[in-house]
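With one protein chain held back, the other chains of the complex are shown just where they sit.
Per-chain numbering from 1; labels A and B assigned in written order.
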Amino acid sequence: MTDSTTPLLQVIGLTKHYVSPRRWFIPKQAPVLAVDDVSFQIDAAETLSLVGESGCGKTTTAKCVMRLIEPTSGSVLLQGTDLLSLDAKSMRQKRRDLQIIFQDPYASLNPRLKSSDIVAEPLINFTPLSRAEREEQVQWLFAKVGLRPEWASRYPHEFSGGQRQRLGIARALALKPKLMVCDEPVSALDVSVQAQVVNLLMDLQDEFGIALLFVAHDLGVVRHISHRVAVMYLGHIIEITTRDNLFDNPLHPYTDILLSSVPVPNPSQQSNRRLLEGDPPSQSAPPSGCRFHTRCPLVQAICKEQKPELSLRQSDHWVACHFR
Amino acid sequence: MTFAPNNTQSNKEPLLEVVNLKTWFDTLAGTVRSVDGVSYQVYAGQTLGIVGESGCGKSVTALSILRLVPTPPARHSGQILFHKQNLLELPERDMRAIRGNQISMVFQEPMTSLNPVMSIGAQIAETIRLHQKMTQHQAIKRSLEMLRLVQIPEPERRINEYPHQLSGGMRQRVMIALALVCNPQILIADEPTTALDVTIQAQILALIKRLRIELGMGVILITHDLGVVAESCDRVAVMYAGKKVEEASVIDLFDQPLHPYTKALMSSMPSMNKHSKRLPEIPGMVPSPKELGKGCAFFARCSHSTLKCEQETPLLTDMGSDHVVACFAVTEEHV
Partner (left out) sequence: MNQKISIAADLALEPEYRVHNFRWLRKNPTLAVGSVMLIAMIVIAVAAPWIATHDPLEIDPMVRMQGPSTEHHFGTDAQGRDVFSRAVWGGRVSLTVGLSVALLASVIGIGLGLIAGFFQWADGLIMRVMDGLMAIPGILLAIALMAVTRASLLTVIVAITVPEIPRVVRLVRSLSLTLREQLYVQAAHSVGTQLPVILIRHVLPNMMAPLIVQGSFVAASAVLIEASLSFLGVGVPATIPSWGNMMAEGRNFVAVAFHIILYPGLLLAFTVLSINLIGDGLRDALDPRLSRQL
């Protein structure tokens, strides 16, 4: 945040509201505030993780950054250019620098296409390579993600979940993008395979200088792969800081409870777990003031009335809370 | 509050004993040995954890106990002893009296396990009246009690709501209420929190633990998450490719894991407390159940394997204090 160089990605005031369609016989319903005034930035070759629970808006944020969903307002600046102001043609060109890896390795690959065709698709779209040159590139990509090049003629259903995810990574890597949005890329995989994919992403980041916007709910993976972490709750970022700061010194009460809720794989260390009371509130009728006040152990009168802004509390550590 | 696992079992009779269970599926592509000779015991007031990755057969084991696996493609052998009866040989009518009544199950996906067109009160009442003689009025009262037991706030209002009106955590609580309504002796929980957020997961696991103590049940908890195991289980069985490869008390297992797979699994979990640069990986993939040969199933991925491992199947050996492991590298080194 104190850098003088322009960050690779700057998201400012990103907002996405879902409004139910108006019909004359349906009374007006409150819009669902999926993402509400979210701002952050990512530097080149850096990993920012967005964590939070279901309904917090992290996936919607990621898709808005990719412009797979049209945000209601805000700006997304990729190397200074606001993606949201571009027309369809220019946006398409920008997609060379901005790729996404999806959560579901089964649904994100067209079952009817050979894996080599799937990985080659970005090359077909943007490069004037001949078929032979493309094949060569595909082989290189396969090798880079740890897949045997002779599998290029196989179909997705012939690969395991972890391998399919590698195919997705190969496809995203094809154009050597500057930023990859990873939407829970390892959640659907077995533990032993998760490690392989996480290591792969980190290796690619080191080799190609790719920045990662990593959306996840598994804090163990987040701790491993991130440089910075942002915690979201009900559409807002409530804490954002470096990885070590977040895990060693969480300031926001929600972050604190979130971290302590993760089960520790050590039976002798089952110390005090702070449990979260109640259920997540509804997205269309969020609590007034601070969205977390209905479940917060530190709640006071002011929390119900006034929404706390994200403020700098310690060095590079921003929190949205009246008391921390 | 220190965690004191309930570990004394040698002098008690098990509630449920699975003896050399095999569940094989006959398919066009060959015989799939989903569960290939698994044995374990469940004791009252204790939680047995079954840990493994997808495809290892842990869910099929549980489904086999309740005979929920369709037996034309599947074949069972072995015994499942409950109250001196072999559940695999029981007629279907008697099995129905056991399911939901003496042995209950909670599944992973609460949304698809609940009937979307019945209110949750009606569903619980239906389960009650299936197994016990009660009027509808009495059954509804009992439903209310159950909702309170699983700590659903405002149960009087919620009892008439439909599954889609509840959050994931609430629905799972309703599933638990459904499972416990007839005071079963055994609860099987198949990845009950995998689909839930981590904060809700913590609530549900605490609930299951509390209820286990209150109702004195034996619990089988199936999961892939070692953290969940460490927190909730007393004994743990590790499964790989249809076989049990290690079993121990939870403290022993985490303190001194013996089987190479267990060790690899533990070290490849990106837990919150580790800072290593690279996550240790387990190379290769879980073999598909059709590919199993005569050696140890983990042979191809194991860093300690020898020629013997490829040709002979290691048997479970007791290494002392009820810690069993099936691995030549371990048993032969030890001896």
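FYI, a contact is a pair of C-beta atoms (placed from the backbone, for glycine too) under 8 Å apart; a residue touches a chain by one contact, two chains touch by 3 or more.
Fair warning: this is a prediction, and the values are worked out from it, not measured in the lab.
Asks: Among A:K28, A:R131 or A:H157, which one touches the chain that has been omitted from the display?
Replies: A:H157
Asks: Sort through A:L109, A:I238 or A:L258 and give me the one touching the missing partner chain.
Replies: If we include the chain that is not displayed, A:L109 is the one touching it.
Asks: So which bits of chain A touch the chain we can't see?
Replies: 66, 68, 92-93, 95-96, 99-100, 102, 104, 106-113, 121-122, 125-126, 155-157, 168, 171-172, 174-175
Everything that follows uses one rule, which is that only the chains that are shown with their structure count from here on.
Asks: Could you pull out which chain A residues touch chain B in their complex?
Replies: Those residues of chain A that touch chain B are 53-54, 160, 162-163, 190-196, 198-199, 202, 217-221, 223-224, 247, 257-259, 261-268, 270, 272-273, 275-276, 278-280.
Asks: What residues of chain B sit close enough to touch chain A in their complex?
Replies: Contacts found on chain B: 1-3, 5, 53-54, 153, 167-170, 197-203, 205-206, 224-231, 250-251, 254, 264-266, 268-274, 278-282, 285-286.
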